[in-house]
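Apart from one protein chain that is not included, each protein chain of the complex appears where it belongs.
Chain lettering (A and B) follows the sequence in which the chains are written, and residue indices restart at 1 in each chain.
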Amino acid sequence: MTLTAKRFAVLVLAVGSLEVLCRIGWIDRHTIVAPSEMAVRLWQLLASGSANDDILYTLGNAVAAIGLSIIIGFAAGAAIHALPRLRSILDPLLASYYAVPIFVFYPLLIVLFGINSIPLIIIGAMFGVVAMIVNTLTGLDRVPRALTKSARLLRLGRLQELYLVSLPAAGPHFVTGIKFSIIYSVIAVIAGEFILSARGIGFRVAFAYNSFDGRTMYALLLLLLATVSVVTLSLHAWEKSLHRRWGRE
Amino acid sequence: MIDFVLLIVLLVAVWEVLHNFIGEHALSSPAETLSYLWTYVGQPAFWPNARASFLALGYAVAIAFVGGLAVGLPLGLYRGAGDVADPYLVALFAIPKITLYPVILLLFGLTLSAKVAFGAIHGFFPVALFAMSGVRSIPRTYLKSARAMGLSSFDTIRSVALPAALPEIVTGMRIGLASTILGTLIGEMFAGTEGLGFVLFKAIDRNNVPLIMALTLLLFVVSSSANALLLAIEHRLHRRVATDLGVTL
Partner (left out) sequence: MTQRPATVPLASEKRGGTGTAEQHVKVEQVVKRFAPLAGGSEVHALGPVDLDLRRGEFFALVGPSGCGKSTLLDIIAGLTRPTAGEVTFEGRKVLGEPPEGLGMVLQEDASYPWLSVWDNVAFGLRRKSVSKQELVRRVDAALAFLDLNDFARAYPAQLSGGMRQRVCIGRTLVLRPRLILLDEPFGALDQQTRLLMGDELLRLWRETDATVLLITHSLDEAAVLADRVAVMSARPGRLIDIIETGWARDRTSEIVADPEFGRITAQLWSRLRSESLRAREQAERKR
């Protein structure tokens, strides 16, 4: 069996078992809903378009947060890399950044900006930016000295060297950074919507839970799971193919 | 050492500036926060809550670490299984766990188990992923010689795989610990009747800004200290492993 077939088999097995356990009543209907029902409900939601507004809202927030994370993260990473003193000062902060419960600032942001997209985007960006910074730093660190040396020998200016050699050489790490920025930004946006929001997928999930609407809740979770998986795994696969094509590391 | 002091100074300065800019109703000043924290820690209400949190955290960390290793180590050892499982682990790591929260509540109810479960699922994935990666990057010759000596799988893991992959396993634990702390905290916020997370939740609800800041500061200090400790261990292990392989750093 090929690898893909095996993976598919595992998925089928897991979902199948859950389905069976739900159907025969081993798992309480009120606790977990059968996968088939989840899928049906999701289809209903998507077909009727009733979830579209929330989906677009969350998507918009996520994309904005991700965009900010990547751009600010990359710029900051490149700047910090160029200033070794600054880097050694900021190092402990970067290493322990994810130890801070960032979400505590979410209420503060709401006080400042109101219950709308802005706090969500900001908190999403705050959560994702450091992943990009750290990976940018690692990427620039790992540019082999031979490559920058050869660029100098070819009489490239400093900016040309950065743009034509260092950046492409650090490419795979940027992809890793983008992958994690996406993951963390989405987590923060959804968590924010879950905690306090008037719209969005996170809000809808919380609402469904509070209304004891298990089917809708699980349908939305399924949507979330599927979307996040597809995006993350595509990036993951691209990352791997880059590493393979380059033959390094 | 001086760089660390500079960092603290920088952070406090930024904090102070933000406080002046944003205003007291959203952000209390460093001085205020510290004095509030000092008083709060002295109050009778504090220690029972702290103890409850530590208990929940302890259980969650134990489950996350043991579970993560129990899954990650064999998957690293058996490449076939590891290849199949890899995308699932990555995808599940990317899911905003907060959305699984209703599921956990449905399964466990408003109990300690819910808090612990929530914390554990946050920490499980980094530990498992890094452990798997760590074992995979063990030079094949180590494992071949173990097999040649007739070691059972369990013994191979215990005396060869585990020590060789230790640096990366510790990295996973470090990230897992930070995630578990956050997870348990969020768990307490929603399912708790006690614990620091619960206190934080009430503080957010009542917009008790100094308390929010004080607790955040406390959590940050505890979390980053644990992080720094594990980081130091990690560096030691990396140096040791590197010299064992004949490479001098």
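To be clear about the criterion, a residue touches a chain if its C-beta (ideal position, glycine included) is under 8 Å from a C-beta of that chain, and two chains touch if they have at least 3 such contacts.
All of these numbers come straight from a predicted model, not from anything done at the bench.
Student: Please identify which of the visible chains the hidden chain touches across the whole complex.
Tutor: A
Student: Which listed residue (A:Gly16, A:Gly114 or A:Pro168) would be found touching the missing chain in the intact complex?
Tutor: Answering carefully, the residue with contact to the hidden chain is A:Pro168.
Student: Going by the contact rule already stated, which one of A:His30, A:Arg85 or A:Arg155 would touch the omitted chain in the full complex?
Tutor: A:Arg155
Student: Identify the residues of subunit A touching the omitted chain, counting contacts across the whole complex.
Tutor: 144-147, 149-150, 152-156, 160, 165, 168-169, 171, 244-248
One rule holds in what follows: only the chains that are shown with their structure count from here on.
Student: Take the average of all CA coordinates in subunit A, do the same for subunit B, and state the distance between these two points in whole angstrom.
Tutor: 18
Student: Going by the contact rule at the top, pick out the subunit B residues touching subunit A in the complex.
Tutor: Of all residues in subunit B, those touching subunit A are 3-4, 6-7, 10-11, 22, 25-27, 80, 83-85, 87-88, 90-91, 93-103, 105-107, 175, 178-179, 181-182, 185-186, 200, 204, 207, 209, 212, 215-216, 219-220, 223-224, 226-228, 231.
Student: Can you list the subunit A residues touching subunit B in their complex?
Tutor: Those residues of subunit A that touch subunit B are 3, 6-7, 10-11, 30-32, 85, 88-93, 95-96, 98-101, 103-104, 107-108, 111-112, 183, 186-187, 190-191, 194-195, 202, 205-206, 209, 214, 217, 221, 224-225, 228-229, 232-233, 236.
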